[in-house]
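Yeah, one chain of the complex is gone here, protein chain that is, but the others are all in their spots.
Which chain is which? They are A, B and C, in the order written, and residues in each are numbered from 1.
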Amino acid sequence: MTRVGVVGATGYAGAELVRILSAHPDVELTVITSRQYSGEMFDSIYPSMTGSVKLTCEEFVPDHICEKADVIFMALPHKLPMELVPGLIKKGKKVIDLSADFRFRDVAKYEAYYQPHTASDILERSVYGLCEIYHEKIKKTSLIGNPGCYPTSVLLPLIPLLKNKLIDIHTIIADSKSGVSGAGRSLLLTTHFCEVNESLKAYKIAEHRHNPEMEEILSLESKKDIKISFIPHLVPMTRGMLSTIYADLLKGVSYEDIQNCLSSFYSGSPFIRICSEGMFPDTLHVRGTNYCDIGFKLDLRNNRLILISAIDNLVKGAAGQAVQNMNIMLGLNETNGLMNVPFPV
Amino acid sequence: MTRVGVVGATGYAGAELVRILSAHPDVELTVITSRQYSGEMFDSIYPSMTGSVKLTCEEFVPDHICEKADVIFMALPHKLPMELVPGLIKKGKKVIDLSADFRFRDVAKYEAYYQPHTASDILERSVYGLCEIYHEKIKKTSLIGNPGCYPTSVLLPLIPLLKNKLIDIHTIIADSKSGVSGAGRSLLLTTHFCEVNESLKAYKIAEHRHNPEMEEILSLESKKDIKISFIPHLVPMTRGMLSTIYADLLKGVSYEDIQNCLSSFYSGSPFIRICSEGMFPDTLHVRGTNYCDIGFKLDLRNNRLILISAIDNLVKGAAGQAVQNMNIMLGLNETNGLMNVPFPV
Amino acid sequence: MTRVGVVGATGYAGAELVRILSAHPDVELTVITSRQYSGEMFDSIYPSMTGSVKLTCEEFVPDHICEKADVIFMALPHKLPMELVPGLIKKGKKVIDLSADFRFRDVAKYEAYYQPHTASDILERSVYGLCEIYHEKIKKTSLIGNPGCYPTSVLLPLIPLLKNKLIDIHTIIADSKSGVSGAGRSLLLTTHFCEVNESLKAYKIAEHRHNPEMEEILSLESKKDIKISFIPHLVPMTRGMLSTIYADLLKGVSYEDIQNCLSSFYSGSPFIRICSEGMFPDTLHVRGTNYCDIGFKLDLRNNRLILISAIDNLVKGAAGQAVQNMNIMLGLNETNGLMNVPFPV
Partner (left out) sequence: MTRVGVVGATGYAGAELVRILSAHPDVELTVITSRQYSGEMFDSIYPSMTGSVKLTCEEFVPDHICEKADVIFMALPHKLPMELVPGLIKKGKKVIDLSADFRFRDVAKYEAYYQPHTASDILERSVYGLCEIYHEKIKKTSLIGNPGCYPTSVLLPLIPLLKNKLIDIHTIIADSKSGVSGAGRSLLLTTHFCEVNESLKAYKIAEHRHNPEMEEILSLESKKDIKISFIPHLVPMTRGMLSTIYADLLKGVSYEDIQNCLSSFYSGSPFIRICSEGMFPDTLHVRGTNYCDIGFKLDLRNNRLILISAIDNLVKGAAGQAVQNMNIMLGLNETNGLMNVPFPV
């Protein structure tokens, strides 16, 4: 049994990690931390887990964490992980960080959108944990920068098409829609029930921090300098993210070309479901699962491809993908602990 | 007092007409019809209106309707109005039809997306009731094809920019999101609460019937043959429609150009609110109102414009715009009966 | 034109007052205050009201308020009004306070549930603003303690039955359910969208501060010492409050007795709608209105009455009733400014 810990266990992504890891057949969740709730039973914060999770939230004490866990999940706001992770890595721990701190190859880009990077030396050792794309690198690393929810939903459908040169790289637009849990458990006017209910709006239009994250990976994978327009929206639901992605088709590309590209690229990926013709993703169909559903349609009148992906932002968009990364790092079956049968509604 | 009637008063658009017309200072609602609820009190179908609306639903009997009303609103599914409207027009009535039957200039397009048109002779006399654009024609007509909800939300922000040649006509994409009331009161699996709640999905991708309706008007107004990609989505809320519209900027077009174009074009339009810089539309802000809020942002890295509009699909997208059309036809103040102060939440 | 002001205009009850007063035909809203947003345009806080409300939020400065307004609505948390209202009254202003500070006859009860009362001298001059019950007193007072939302929904159905001695006073239970806007605009974990959505729970069971408020009025009106069990619940919706009230029937009381009692008691009350037999209140039917819908059923097997009431907690439960109080105080028609036709959905 590998012993695992969750740092920042009481935010939504952290709590989702606790949910998944508590039922994981190959690991034991031995330690969880929370600055705000230190000393309190986890199930007093999340009473749903009474009877399932019997841990007490602790302060983050590096030596203690390292003593109790072999794999450490960091579910903290960015900036903190930069300071804490180097010490953990030095002690030989495997670290999966859910913040943006270890996602970028290009420090300058990180610094342009976040703040000065104080651990750029270990940044090079980190792997961007988009499991279906970086499987081989993930196997060998001890530090994962777990992808953002929006990038996961945008990169998975786009990468195969870019690698196979099926779409015009200058025409990519990602119109993404997210449930409210993506904004975390912090108290904000934008997550107040009455401000969200019956509300639908775009925000951080073409200036969201996930934009450079997407572009860096798209550029690396396509070996081109790719810029996209990314527009996130907030939708009145708890979980779920839908990305509608637009791109012009390159000359002569047919429906079958797209279909074959996606199907063959993801033929060995248990969490990617390519919709059959005429069917399209729905956030309700992936709720509570680690699936990424991908569908598409050709708008031939405009020579345009419309790609649609759906994920649960807290699972494939955060905690689920983090556990999938752990599975790969530990040489386990990639799906272990992640294959709950989805709910009908 | 002009006497008005509503045919098909118990669907959501019909009931919204009843709501607005009941409180309208210049008209008297004298007759309402409903095939399904004929003989029943309107407030037994919509108990919210007990005390406000004291009418009984009747069968549609042309002579009776014509005797009781001078202006007739048709809130029926398409196909029926084609059959019923010619008789009403012949009797000298003013008709505002909320179906698609009298929206198209080009019969062939209507027939390609709907069915054979059986009243194409009077189709030429109809005016497309997009009030802010066709104000002068509306004044003089007796037959209005009231715009669809999606077209209203897409046309209003686009037309000024096209007329002023600020955007590339080959690059227009409209990613629209609608609340559930747009699907009407019919019982469908797609409007079942449990199938909608926590669900978000695209549907009729690039093949929705509102697509040719938009294109016809855009082409007429820009004097170009315009084709757009239109992708509607269903969102778990009752009212509200948000359209996020993408187009490449023509060379040299600046933020101020867009701002000036929209502001001056709509300077005399009481229901169009152009958001100030950094503010963007939210469906919650137009809920229950006849406003169309328009905001925009330039994605200069990609030389792309992102336009966003929000309307209440049942008001500006249906019943409210229909009443605005009536106001114009009758020479009344355009805002009469439509200026309720919006709710804070 | 009577000039009116709203102190605390940016909370939900305050903003709802701004909405109603802005469209009121007999008053002019001249001044609004907000500690948090002082100096900002009201429509920058509530963009829905852009074009309808052109006021700037000010600091509360007593002299300034008194100069600009004849009637002052206080929409502040309790405790503050106690300190501010005496000065306004002294200047001859009419004051309608939406907090609990001027609702109680018995200072001791207020102090047991809130804090020491620092303005008990003017408390005697205040009238409990339950319009349908205290109409005559309201006419003559200059200080209103506007009822709480829960008390409004519980008192209106119960008082006629108690006055007419139709129910057993020892058996009264009020099981109330409220939408989230009742908790205000403050940022709390219990109003975070993800904690409310798909959540239903009771809170402050038999210890809510509205309990003594209800009991004082019920006791006064029935001239008995009445104690009830009051259990509030939080429901995932923005607006609406439903109270299901249980009481044993006194011997021999029939369906008609209850029906007649309620109908005749409220025959002159334009905002009370008694449901016809077999129909029951629904929060959707009163959304955005000042109505209180009342329905009931006899459970004859258990000799028990089940009374149900529905209100919009922000309108009849707060701002609407406050304006109704103003109308009565000013000798206006009670319904002025409050008779918008309800929405179908």
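In this section, contacts are C-beta pairs under 8 Å (C-beta built on N, C-alpha and C of every residue); 3 or more make two chains touch, one makes a residue touch a chain.
Predicted model, so just to flag it, every value in this text is computed and none were measured.
Novice: For the chain left off this view, which of C:62, C:86, C:184 or C:236 is in contact with it?
Specialist: The one listed residue touching the chain not shown is C:236.
Novice: Taking the full complex into account, find the residue in C:97, C:195 or C:221 that is in contact with the omitted chain.
Specialist: C:195
Novice: Going by the contact rule already stated, which one of C:48, C:222 or C:283 would touch the omitted chain in the full complex?
Specialist: C:283
Novice: Even though one chain is hidden, which residues of chain A still touch it in the full complex?
Specialist: These residues touch the chain not displayed: 12, 15-16, 18-20, 22-23, 46-53, 181, 238-239, 270, 273, 275, 279, 282, 284-289, 291, 293, 339-345.
Novice: In the whole complex, what residues of chain C lie against the chain that is missing from view?
Specialist: Residues 171, 173, 175, 177, 179, 194-195, 197-203, 205-206, 227-229, 231, 233, 235-240, 242, 244, 246, 280-284, 287, 297, 299, 301-302, 304, 306, 308, 310, 345 of chain C touch the chain absent from view.
Novice: Across the whole complex, list the residues on chain B that are touched by the chain not included here.
Specialist: So the residues of chain B touching the missing chain come out as 12, 180-181, 185, 187-189, 191-194, 196-198, 236-238.
By definition in this document, only the chains that are shown with their structure count from here on.
Novice: Between chain C and chain B, is it the same set of residue numbers doing the touching on each side, over half shared, or a different set?
Specialist: Looking at both copies, the contact residues mostly coincide.
Novice: Could you give the separation in Å between the centres of chain A and chain C, each centre being the mean of its C-alpha atoms?
Specialist: Centre separation, chain A to chain C: 46 Å.
Novice: Counting in whole Å, what is the centre-to-centre distance of chain A and chain B, each centre being its mean C-alpha position?
Specialist: Each chain's C-alpha centroid was found; their separation is 39 Å.
Novice: Distance between chain B and chain C based on Cα centroids, please, to the nearest Å.
Specialist: Their C-alpha centroids are separated by 37 Å.
Novice: Would you please write down the residue numbers of chain A that are in contact with two or more other chains?
Specialist: Residues 194, 197-198, 236-238 of chain A each touch two or more of the other chains.
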